[in-house]
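All protein chains but one are shown in place.
Labels run A and B following the written order; every chain starts at residue 1.
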Amino acid sequence: MMSATGANKFGFAINRSRMIDYDSSDRKVREYITSREPSFRLCFACGGCTATCTAGQHTSFNLRRMNTYIRRGEIEPLREEVTRCMLCGKCLLVCPRGVNTRNVVAVAAEAIRKLERNEL
Amino acid sequence: MNSDLFVIPFNLGLYFILIYSVVRSVAWFRSLSRPDKLRLQRGFFGRPFMDSLREIFMESLLHRKIFRKNPVLGYMHMSLAFGWFLLIVFGTIEADFFGEKHLNPPSHAIFFRWFNPEHGAEGLARIYNVWMDFLLAFILSGLLLAVIKRFTPRMMGMKKTTRHTWTDRLALTSLWLIFPSRLLAESFTCGAHGSGSFLTGNLGSALASFLPAAEIAPWFWWLYSISLGTFFFMLPISRYFHIPVELFLIFMRNSGITTGDRHSSYTEVQTHACSSCGVCISVCQMSYAAGINDIQSAYFIKGLRNDRDISAITANCLMCGRCEEVCPVGIELGPMRLIERRQGERADRTLSLPERYSVMRKRSVTEKVPTQSYGYLVREEPEKAEVLFFAGCMTHLTPSVIAAMKRIMESAGVKYRFMDEKGGVCCGRPLMLAGRDREARELINHNSDIIWKSGAKILVTSCPICYKVFRESYYLEATVMHHSEFINLLIEEGSLRLGYLHRKVVYHDPCELGRGSGIYEEPRAVISYVAELLEASQERSMSLCCGGSLGNLTLASGKKAMIAADAARILTMSSPDELITACPLCKKTFVQATKTKVSDIAELVAAALPAPSKRVARRRSARATVRANDAG
Partner (left out) sequence: MKTVPKHVLVAGGGVAGMEAAGALAEMGYRVTLVEKGDDPGGHLLQWHALFPDRRPADEVRSYLRKRAGHHNINIITRTTVEKVRHHPGGVRVILSGGTEEEADAVIVATGFDLFDAHRKEEYGYGIYDNVITSVDLEAMFNRGRLEKADGTVPSRIGLIHCVGSRDEKVNNNHCSKVCCVTAVKQAIEIRQMLPSCEVFCFYMDMRMYGPYYEELYRESQEVHNVNFIRGKVSEASVNINNRLVIKVEDTLAGRPLKMELDIMVLMVGMEMAESGAKLAEASGFRQGINRFLESGDHHYGNNLSGIKGVFYAGTCTAPMNITDTISHARAAVAETVRYLKA
């Protein structure tokens, strides 16, 4: 069961504009992740994690894009995607910025679940 | 006779703790699973019971394990536990033998001197008295050490000591008062009656020389009885509860009960059996190498005991298993942490008083809501193979390990298929370590399907993380081998021709391979076959964690680097030519942390293979070019 505001949040997806409306974007997920995994801020979008990603071989999961979307407050496209990581840790060994990638995914999944339940 | 009233506190305490123990044991027994109940029943009438008695004697009284780790600490525990035990045993004999009648109530043995103030003037009794005084002195020496430890833990070789609650303090105070008050009570009584041996006698006559001993003595008998009584009453709600619980734990363990994968009365018993000795704290690299001092197993168990929200503590651990290796109580700390990681969110709360004293506390057993799902995986149809090689995710980032394994297997004529040559699906272990077993199952099923369909007899993997989960959580027909075991097999059956490398190397036992899976000998056999193996100061079951562990989801990279640097420093103390490991993750982590060359065991072996003759090599590459041109 989704609360009215929660439904609203995702309801926008139907006629969302092509433009990222940064001013009305939702920063809660970003803030939740940064507070729990500060290294999230370090990502410089090199794509190394995505290139090596085990899950990414089988599905459209893309950690680099996920990081970018979260920063822009674009959560809707991630709801499905964030469930696909296997926590294998390859990305961790590749990331040149020392982002604790696995925990970013884990915390992001947690945050999105909370957002849906309107607990954020 | 009125003055004998002082035994009441002691009697109340004693009967309370006896009844409490029985009730609590029964409660624990009743909430065991059926198979575990059966185990315990069978154990009671079989060998496990005898084994437990022996273990209780060796560990709970003599504290052999602590003794080995730290003799001073061991002596402290031994003198208190074993000394007290002997005092009770010989006190009972004394009361039975020298007392006015047989089968006295316990208070008569404990307060024997009060009831027999003149006892021990001559003959056998006199010698017996020396013995009893000696026992008291023995205990008091341990107590002195305990006091020193409490105020200056460093002097006892302890890096950290655990923190106390008010119940602990009260129990501790009463415990500390027991023996000094007995000493003084007996001494005053002896002083007043001119009896007693070297300790109580001498002290007694000294005190009596300037004090009214007969008047003072009852006060100390009261204090003695109150201390004992208080201690017994405080026992269930203080850290000293571990003493009786440990006896129960030993019996459960000897009967074959294990932690399993959810909370049960066995986890409850283990939680209460922790003595907060702090041994686990001093071996934890998170503490001494990374400066994180609040996540160690002692704190984890304490959080469980007090039902706090310990999710952060639970998560922030390398799962290296070093603490479990040294825990003198034998608590299965790894499985305990995993159970806790499987838990869903739990609010932080302080226990209500009734809960604190309740016989059996129910821990919430809500499993984490699954956040991951792998419905997207497509079933594969693998080719048939005798030997299946699964490099593992991480190994794809250490191509020299893969190249070495390929050369070794080709050289030994092994017909194998490379299961994850183009990248496979994760083995599932990282998810399990994160407490996501349900999700891990999906991956396990996917991989199992491929392995079964391939018809492989042997599954070789280069990654200890994969190895552990393949062995423990996959249902497979194939024999699972880590590549160090497989290479050892190839050497033993004579299919590998190897030269000898004139290199001095040190071997690092990866956590999941060594402590995790008990593979210590095969890698050493392989290394010794091709090079000179130096000893490391911390190896085998006390091997260090490289710091890169996937068991910790939250640790920051800087902290990992601190652990890696410290471990690498210790491992390379003997200035080896090479640091050998058997895990791609360890390799990657150590390469960053030391100037010494780091290689996988497979690379070392590949270096000892006879070099392919030039001609063959050229022919091969020419063939490759022709093939490439054909393809183009």
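Convention: a residue touches a chain if its C-beta (ideal position, glycine included) is under 8 Å from a C-beta of that chain, and two chains touch if they have at least 3 such contacts.
In this text the structure is predicted, and so the values were computed from the model without any measurement.
S.K.: Check the options B:L5, B:V369, B:A403 or B:M573 and report the residue that touches the missing chain.
M.R.: B:A403
S.K.: Write the list of chain A residues that the hidden chain touches.
M.R.: On the side of chain A, residues 44-53, 56-57, 62, 64-65, 93-98 touch the unshown chain.
S.K.: Footprint of the hidden chain on chain B, which residues?
M.R.: Within chain B, the residues touching the omitted chain are 396-400, 403, 557, 588, 591-592, 621-622, 624-625, 627-628, 631-632.
Going forward, only the chains that are shown with their structure count from here on.
S.K.: Round to the nearest whole Å and give the separation of the Cα centres of chain A and chain B.
M.R.: Each chain's C-alpha centroid was found; their separation is 38 Å.
S.K.: Could you please specify the touching residues of chain A with respect to chain B in the complex?
M.R.: Counting only chain A, the residues touching chain B are 37-39, 52, 54-55, 57-59, 82-90, 93-94, 98, 100, 102-103, 106, 109-110, 113.
S.K.: Which residues of chain B touch chain A in their complex?
M.R.: The contact residues of chain B facing chain A are 369, 371-374, 376-378, 393-394, 396-397, 422-426, 428, 430-431, 434, 436, 443, 550, 553-558, 585, 588.
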